[in-house]
Structure formats: C-alpha cells, structure tokens
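Missing here: one protein chain of the complex. Every other protein chain is in place.
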Amino acid sequence: MITALKQQVFEANMDLPRHGLVTFTWGNVSAIDSERNAVVIKPSGVAYETMRVEDMVVVDMEGRVIEGNFRPSSDTATHLALYRRYPQIGGIVHTHSTYATAWAQAGLPIPALGTTHADYFYGDIPCTRALTRSEVESDYELNTGRVIIETLGEVNPLHTPGVVVYQHGPFAWGKDAHDAVHNAVVMEEVAHMDWVACSINPRLRPIDGYLMDKHFNRKHGPGAYYGQTDKQR
Amino acid sequence: MITALKQQVFEANMDLPRHGLVTFTWGNVSAIDSERNAVVIKPSGVAYETMRVEDMVVVDMEGRVIEGNFRPSSDTATHLALYRRYPQIGGIVHTHSTYATAWAQAGLPIPALGTTHADYFYGDIPCTRALTRSEVESDYELNTGRVIIETLGEVNPLHTPGVVVYQHGPFAWGKDAHDAVHNAVVMEEVAHMDWVACSINPRLRPIDGYLMDKHFNRKHGPGAYYGQTDKQR
Amino acid sequence: MITALKQQVFEANMDLPRHGLVTFTWGNVSAIDSERNAVVIKPSGVAYETMRVEDMVVVDMEGRVIEGNFRPSSDTATHLALYRRYPQIGGIVHTHSTYATAWAQAGLPIPALGTTHADYFYGDIPCTRALTRSEVESDYELNTGRVIIETLGEVNPLHTPGVVVYQHGPFAWGKDAHDAVHNAVVMEEVAHMDWVACSINPRLRPIDGYLMDKHFNRKHGPGAYYGQTDKQR
Partner (left out) sequence: MITALKQQVFEANMDLPRHGLVTFTWGNVSAIDSERNAVVIKPSGVAYETMRVEDMVVVDMEGRVIEGNFRPSSDTATHLALYRRYPQIGGIVHTHSTYATAWAQAGLPIPALGTTHADYFYGDIPCTRALTRSEVESDYELNTGRVIIETLGEVNPLHTPGVVVYQHGPFAWGKDAHDAVHNAVVMEEVAHMDWVACSINPRLRPIDGYLMDKHFNRKHGPGAYYGQTDKQR
C-alpha cells in the first residue's frame, strides 16, 4: 500500500515541472494513507531531475520519519495540519508558481471571474491574513497550516481546493495527489487569466452566481454530467 | 465518409494542445457531415494523451448518439445549435485559451486593431451578453448556442468566425474542423496582442476601415491574391 | 550563386518559427543578389512544415517571377521597394510577432530604453504613419515600402534595422537574410521588455545618449571590440 502511494506521490511531484509549476526544487506534493495514519511526501531540496520513487519520505501524523533516507519537505508540518483537520483531503501540493504567487504577494484573493474557475473552485480562491511575528518565529510551518484552516473556515475543502498564503504562494489539495496537482494547475491558469482580465477591464464583474452554480455542479454536483461514467471509462 | 470525418475531427482536436490552446481536457472540436445530418465530436472529459480516432462520437442533429462508446462533449448542444442555424459552418471549436478567455471574463469584444486580426475577422470579435438565470438553469448549452447566434445577428459567420461567450470563453468555427482550429489560434493570438497594445496605449484607435477591407479581401474576397491558386498547390 | 542564396533564404525563413516569431505562415524573409538584380523570397501562404529550398521564388527588381513554381510572398513589392532604395540592405524579414505587432497597433515607436536595444538599434524603432485610403486601395504593398522609406528619412538603414508599420507589424532588415532575422528577434525582445518596463514605471527615462553611443559603437562602430576578430573566428 505504501509502495503504491510512494509511486503516486513521486509521479505527482514529477508532474509539477511538466506543468511548468516549479523552478528548481520549489514545490512538493504529499498524499495520506488514512488507514495507517501515514503521509508520503517529497524529500526536502532534492532536484526533480535525479529524484527516484524510493526517495519519497514516509512520516507519521506528528511528522516523525517512518521510512526513507532523506529529510521530508520543510513544509511537512503544513501538510500534516491540513490532513489532521480535513479527512476529505487525500493529497496536498505547494508550489511557487508565477501567477498564483503574484496574487499571494498582492495580498488578494484570486477572484471567481469565469467558468474555468467555477469548474473547480466554488467562489474566490482566498488569500490568508499575514502571519504574526510570533506565528512566524516559532512553529512557522505548523502555523501556516493553521492560518489556511482559519481562512477556509467551515467550507468544504474540496469545494475550495486551494488558497494563496499571503506573501508566500499557493497550496492546493484534492481527493488524492493527482487531483491536488490538477487543482494547482487550474489555480495557476485562473491566476494568469484573472490578472489579464482585470488589466483589460478593471471594473469587470465577478461571475454570476447562477453560472458558477451551474458549472461547479455539472462537474461536482449530484447530477454531474461532465466526463464519462465509471462504466464508460 | 464518417470515418474520414472522424479522422479530421480527431486531428483537429489533437492540434489544440499542439497550439497551446488547452489545459487538460478543456476544449473540443466537431465537424458536420451535412449530407447525413450527422456531427462528429470529441468525447467528454477524455484526455488528449490517450484519445484515439475511434473514440470520436457521432451524434444526429438532436444530439442522440449514433456511433461511439463515449458520451459526447458536454458542449454538444452548443455546437448543434450553430450547425442548425448556419449551413456555411463545417467545423466548430471551443477552448478556454488564456487570452481569449480573459477578454470573455472582461466582458468586452476583442477589438479589431490591426491587420493580423483583419486577415481573418472582419470587425471586432464580439462578446455575448450574459445568459439569464433561466437560460443557465435549463438547456444551458443550447442557450449558449442561442446567445452566440443572437450576438452574430445577420453577419456572415465565416466573416466573424468566432465570438467570446461572456464569463466563459471562446467559440470559433470555419468551413471545416481544421479551419475552425486555425481561427481559434488566430483569436488567441489577437487576444494576446490586443491586450498588450491596449496596455501600451489605452487611447489607441481601431484599425482604419479601408485597411481592414484591404486585408480581409486580399485573403477572402473575390479577387483574393494571398497564398497559392489551387493549381499551384 | 542563386542556389546558395535560396539555401540562405530558406534557412532564414525556417529560423522564424524556431525563434517564436511566426504563427502559421505569417512571415517572410528575402535576400538580394545585387549582381544579378534578383531577389529570392518565400512563396506566399506555404506552410513552414512542408516548405523546401526549391520552393523559394526568384523575382527581378520589378517583381516578375524568374524562377520558381509558386507565387512569391504577397509582400514582395514592399521588399523590392526597400532593396531599390537602400543598397546597404541584403536581407529583409516581415513577421506579425506578438510584442512588436502590439507596438504597431499602439501606434508608437518602440523606445530606446536600454543597452539591449542600443546594441543593435541606434535610437527608437520608429512607427510609420497610417497609410491613406488611396495608398491602401492601390499598390498597397508598394506603398507600404514607400511609407517605411519616408519614415526612415536620411538615417543609415543598418543603424535603424527595422520599423513597425502602423496597425500592421514589424519589418526588419540587415546585411543579409540571417542578419535580418537576427534584428527581427532583437526587435521582438525589446518590444517585450519595453512594454514591461513602461508598465512597471510609466515615467521612466529613455536611455542616456552617451550610453547608447557606447553600446552601439562597441558592436558596430569603427573601434568595435565585441565578439571575435575575423582571424579568431
């Protein structure tokens, strides 16, 4: 089981440079094995070009290394905080992708402006508040997870599968590692097109609520009709 | 005949990622066999990497599947509305390409600013009005086709071979599937350069009417002299 | 001789998609054989993917086809006007590259803002005036050449190796076809960085004259010391 998950996490990590989301080692993907209460995550600061499946690190829910020869990603505590809070989340990704990071630096949510956004995110992609000095100075990565949770509030995390952390960058998640990367790609793409749209027309309106409902639900609602049924696939 | 059309539609769909117009499965191309009153279209939500010619779906003019193992694109009703209204249209493409979608989100037509535009589009590329709540809540995809038709009005659809649907994205068409994709590429390119041009000089003027006439007609008018005659090709 | 020139013109044309300057067939390169008073130019509307050396068209200085099975580029008359006026020019290129075309649509010269520009262009890259209705309606391509000449005035065309034609796009040239493409790449790159620079700081200053002199002359002046001497190469 863990072997299969290591393979999935490795592949999801390798998808990051393939989708243009990372420069050097600036990104990491993890996934949870909720039966064993273990998380598989990218090792810290290892280059994508030379990384192998067996380099993935397995940690327990407190971040102790169970398996692996490397230190886990320095952002491990952020991932674990989210897994502990949200049982719906199966995979998490963090990158410094250009456009989503620009919105994080701008300190603004990535606004819901169109159906591209509404196909995956129900409402704006929020931007967290600034961490305080004491939140940064001790347990920084854990506090990053906490401020994401505070920002999400009571929403279903699979309906808002990502946020931008103020002055830092995007975190995205999904039902598994592959889905998390998918949502990170969507976030980068809408971050790009929203910037251009706002530059073209600074007085544009957010997406009509009923259009957002329609698109989100035709993909994720009970009567979803986008794509193929499991039988057809 | 349908076999040849399937091949064309398949190839036109595969051209979308090649031209950078799609992320994941966010695009679809169709073509009509007007003798048989049948339309060949991409299956819904199938990845480009694994899609095969035989996965193309054949539907009748009411959208019933005639041939194929998959559900047709969720946008099929939009395509069919356009084919029913405009006998000149042989192929249709829908994408969420970055820059054209940004104009759709901005709620503005892509303005005719230069000869790149005028070589393919006679006048601005219009942006539709917003769909109403009831138009979205029932027969959404059909109503998307209807609002495109309402926007085009009485123009020759091959002289305005595309529009942007408000808060959604671009639809383009042409005399066949290949031509439709060609026009979608042009739309994305002019959407990009028009944004940059408006950013450089917010008070720029639209293209002079006589220059637009010249460029459109040297490619599409009765005395066209761009390219090769059929004999030379 | 013409065979060698055909090869050079073919290769220079093939460099256009390689440098990201063209979409589809939107570009053409020519070169002159000044001893024979003949110009080799790309055929009109032929795809780069299938184009061969032998498809290059040879025309005389009035545009009559001397050799070749295709029609020459529809812009041939523009190229010939420039060759007739400027004996220093050995090659010419026309594209619709994104950023240079955006400046053409904005109706503004590409300003000399830095040393990247000054290494190749001495002063702003001018934008032509609009062609009049009658200049467009008859002998359009010839008049495009004339308005470029009018814009250059008395400057050395190798010191201003390109202009943008209003509402159309860039033309560049050089001592041969290869050099012309090189200058077209530079123009596109400075068009991009100048847009970004003006967006960052709308009140920036043009390059200091003495810095422009230094950079232009260390590459093109009598005491040039950039690169290798002929002996070293």
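Residue numbering begins at 1 within each chain, and the chains themselves are lettered A, B and C in the order written.
Note that contacts are C-beta pairs under 8 Å (C-beta built on N, C-alpha and C of every residue); 3 or more make two chains touch, one makes a residue touch a chain.
Quick caveat: nothing in here was measured; it's all calculated off a predicted structure.
The chain not displayed here makes contact, within the full complex, with A, C. Within the complete assembly, A:169 is the residue of A:90, A:145 or A:169 that touches the hidden chain. One of A:103, A:122 or A:216 touches the chain omitted from the figure, and that residue is A:103.
For the options A:37, A:74 or A:88, the residue in contact with the chain missing from this view is A:74.
Only one of A:140, A:210 or A:226 touches the absent chain when the whole complex is considered: A:140. Panel shows chain A; residues 23-26, 43-46, 69-71, 74, 96, 98-99, 101-108, 130-131, 133, 136-137, 140, 167-169, 195, 198-199 of it touch the chain omitted from the view.
Of the residues in chain C, those that touch the hidden partner chain are 113-116, 182, 185-186, 189, 192-194, 196-201, 204-205, 207-208, 210-211, 214, 218, 225-229, 232.
The definition used in the following text is that only the chains that are shown with their structure count from here on.
Chain contact topology: the protein chains form an open path, each linked only to its neighbours in the line. Inter-chain centre distance (chain B to chain C, centres taken as mean C-alpha positions): 32 Å.
Our note on geometry: chain A versus chain C, Cα centroid distance of 46 Å, whole angstroms. For chain A, no residue reaches two or more other chains under the stated contact definition.
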